[in-house]
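Omission of a single protein chain aside, the complex is shown with its protein chains in their original locations.
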Amino acid sequence: MNPDHDPLLEVTDLHAYLGDSHILQGVRLTVPRHRVTVLLGRNGVGKTTTMRAVLGLVRRTGRVVFAGDEIGQEETHDIVRRGIGYVPEDRDVFHGLTVGENLRIAERRGGRPRYDLVYELFPELKNRTKHLAGTLSGGQQQMLSLARGLLNDNDLLLIDEPTKGLAPVVVREVVDVLERTAGQTTVLMVEQNLAVARRLADHIAVMVDGAIVLNGPATRLADDDETVRAYLSVESAISGAGS
Amino acid sequence: MTPLVLVGVVALLACAPFLAVPGLGVLPDTVGGIGSLQVLGTAYVIAALAITYDLLMGYTGLVSFGHGMFFALGSYGFVMLLAFTPVGFWTAAASAVGITVVAAVIVNAVALRASLIAYSMVTLAAAQLMAIAIGQNYLGSGGADGVTIPFEKLPAALVGIVNTKHVYWLALALLVGTFALARWLTTTRIGHVWRAIRENELRAEVMGFTVYTYKLVVALIASTLAGVAGVVYAILLGAADPGETSLSFSIGLVIMLILGGRGRVWGALLGAVVYTLLQQRLPAITSSAGVAALPDVVRVPLAQPQLLLGVVFILFVLFLPGGLAGVVDNGVRAVRRRRSGPPTGVAADGELAAAVSVPASAEPTR
């Protein structure tokens, strides 16, 4: 069966509000199974809010269908327990908890935490289980945040700007891990670094002003280069400098 | 309400001392009776105070737990100046308000530097300082007994049972003046900025308003008017009462606003009148023979106005956050809609807020 006809996540007419600002204005997005979908767009168009709205972390209305079930009305913890991992933009590891505790709190009731996998992917974390997460470097915190998302066997990973603010060496390490996990699970990712996006994306979605204007295979990223660049002028400048 | 209706209502209230209409248990005797005038006068003063608090909490979103302090400063300043210094009536009244202003400047200039919840705590702390000082009888403030006015220093027209109507008129004048001033202020530009601050402080700041200054202005206006109300209250009571500085007095103000409807001048008025009448009259009504015969389970809650008020308050916060004013508004709107078909495009403040908050109610609540 063509995975595009049975998407894992299907969002229709999603509206979200922050305070009294209307941030998402009818987002429509499909995330096909076993693929990496990269959400592109300038700063402030609502990429992060889209993820948070899917998770129910912001006030939202609209249809969100995950693995065939409507979850648009559900609460965050119920949504997450359906098998969604979240790696937020600013890592959001718990600084006052140790590395071990940061992982332990991510364990789900009845689940089988994959410590072997996580420590194999991030050997650095294994030696630091007793360290406070607040004392880790930015790259290590990102790894811990990813590890928290990978600890459970999730069907969908929402990853928000995993390479933001990281040194090039660390970016490479993170991208390697993402590439390995991409084969096993479905990923929706926000990535501003166009080089990284190109390398990982099977599908793309381009956002402008709270709505998706382009959603399709990543080949469009190459074919439609001019269009994409027009939407993403800022980011292409960054990736030009980086690659 | 048209101005004409308001003038009519005020004129009617001003005639109250001459009315021999029965008080129907809401008031202790006939409407024009001495006891009734005293109860009504108290309700007017407390209503004026509640309106000043509404400017702070309802309009600007500043939740002070020490507003009673400025009311008490007016009362205590006035009574203590009369009792312990040779100054006369007018000097004492003016100085008491002056003292309130000075205290208001100091407390608010400091407290408004803090974040919102911290503002509540700083004002709470400031009010407690005064409560403790009074409790310890500092400066002869009388501890739990308060201080009595030396009546010989009051103008003759305000002394004695025969002149209760004059004191009643004074209280009414205070309420009318405070009401008018608050109505006017809230319709001016400054009032709109206050509301903008309440809705979104950051945005108000971005729009170019110096939020701190606007907050300071509203706090000073509210505190000063509270001081004036305190002076009138002391005349009405014949004393300065330590209860005015207590935490439960300031929480009482919050309760009045929620009952009446915060952010509405006449909502505050309504809430305060209902609150005061219940508080003043409920014990008397429930001590009547009929109620005394009831079993304890029913009688005890009925005899405790605070209990009833507290429970009603909780229910209002849960189910009617717009207060009585919100209920009246909805009623009026429903009637208008039935009369004139679908609503026109004229959006009042409340409707704008309602439009914005629609998605909130669409969110799942469990």
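The first chain written gets the first letter, and so on, giving A and B; residue counts start at 1 in each chain.
The rule is simple: contacts are C-beta pairs under 8 Å (C-beta built on N, C-alpha and C of every residue); 3 or more make two chains touch, one makes a residue touch a chain.
As a convention for this text, contacts and distances are computed from a predicted model.
S.K.: Hey, which one's the missing chain according to UniProt: "Choline dehydrogenase", "Pyridoxal 5'-phosphate synthase subunit PdxS", "NADH-quinone oxidoreductase" or "Branched-chain amino acid ABC transporter permease"?
M.R.: Its record in UniProt gives the absent chain the protein name "Branched-chain amino acid ABC transporter permease".
S.K.: Using the touch definition up top, pick the residue from B:Ala118, B:Ala180 or B:Ala284 that touches the left-out chain.
M.R.: B:Ala118
S.K.: Among A:Leu97, A:Leu117 or A:Ala211, single out the residue that touches the unshown chain.
M.R.: Here the residue in touch with the unshown chain is A:Leu97.
S.K.: Can you tell me which of B:Val63, B:Leu158, B:Leu185 or B:Ile285 touches the chain that was removed from the display?
M.R.: B:Val63
S.K.: Touching the hidden chain in the full complex, which residues of chain A are there? Just list them.
M.R.: Touching the missing chain: residues 55, 57, 75-77, 80-81, 86, 88, 92, 94-97, 101, 104-106, 108, 148.
S.K.: Touching the absent chain: which residues on chain B qualify?
M.R.: For chain B, the residues touching the absent chain are 63, 110-111, 113-115, 117-118, 120-122, 124-126, 128-129, 132-133, 135-136, 138, 246-248, 251, 254-255, 258, 300-301, 303-307, 309-311, 313-314, 317-318, 321, 360, 363, 365.
Throughout what follows, only the chains that are shown with their structure count from here on.
S.K.: Chain A to chain B: how many Å between their CA centres?
M.R.: Each chain reduced to its C-alpha mean, chain A and chain B end up 52 Å apart.
S.K.: Taking the complex as given, what residues does chain B use to touch chain A?
M.R.: Contact set of chain B toward chain A: 199-200, 356, 359-360, 362-364, 366.
S.K.: Can you list the residues on chain A that touch chain B in the complex?
M.R.: Touching chain B from chain A are residues 15, 17, 19-20, 59-61, 73-75.
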